[in-house]
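Handing you this structure, nothing more for now.
Just one protein chain is left out here, and the rest sit where they should.
And now, subunit A:
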Amino acid sequence: MNWEVIIKWLPRLAEGAMLTLELVAIAVVAGLILAIPMGIARASRHWYVRALPYGYIFFFRGTPLLVQLFLVYYGLAQFDAVREGPLWPYLRSPYWCAILTMTLHTAAYIAEILRGAIQAVPSGEVEAARALGMSRFQTMFYIILPRAARIGLPAYSNEVILMLKASSLASTVTLLELTGMARTIIARTYLPVEIFFAAGMFYLLIAFILVRGFKLLEHWLRVDACQGR
């Protein structure tokens, strides 16, 4: 193991790690915002409300992220309407394509988590809220969603870590995030083992910090107390 090389390229790898963090942070936050209406619709009692998010979730969970990324980054350029449209400056940049794809991808998974969490809210609590005279809308916002957020939080933290790992795919559309940066450095140094090892350590470190952070958040939101444990 050539430690000097690793130390020499550490700042560049850290640069890549920053981009990785940026991609993941934007994707999981935007994905969450997108997933909330979808999760609520997915938990609906009416089949016609459920159908649309179901189709969306089925497509995004049933196909690899790499295919979705290529569909957006390479695929959209096939249509003249897209190339002449106002969004083209964004859709031609790998950065925005990666963010768009990762957001759409993770939104499908988060919506499914949210559906499970909404359905896991004890029906007695919902009935109590309705008996107190809350409207359906109020029940959703003051009772069901805060409760579902705590039930779904552990699964959401899993999803964030999965997205951290999925973000390595952005390197296939020329983005220099952690994996992309590692590949670029290897093209110069011809030392795949050392550099990939260092990149792997970065991922482990980030995952470790995320796990700790979510533990703190769970503590802060008193998730344990809510589960009656």
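Here is the rule we use: contacts are C-beta pairs under 8 Å (C-beta built on N, C-alpha and C of every residue); 3 or more make two chains touch, one makes a residue touch a chain; residues count from 1.
The rule is short, and it goes like this: contacts and distances are computed from a predicted model.
Novice: What name does the UniProt record list for the absent chain among "Amino acid ABC transporter membrane protein 1, PAAT family", "Zf-TFIIB domain containing protein", "Acetolactate synthase small subunit" or "Right-handed parallel beta-helix repeat-containing protein"?
Specialist: The missing chain's protein name, per its UniProt entry, is "Amino acid ABC transporter membrane protein 1, PAAT family".
Novice: Which of these touches the unseen chain: A:Arg12, A:Arg50 or A:Arg183?
Specialist: Here the residue in touch with the unshown chain is A:Arg183.
Novice: Which residues does subunit A use to touch the chain missing from this display?
Specialist: Interface with the chain not displayed, on the subunit A side: 58-59, 62-68, 70-71, 74-79, 164-169, 171-172, 179, 182-183, 186, 192-193, 196-197, 199-200, 203-204, 207-208.
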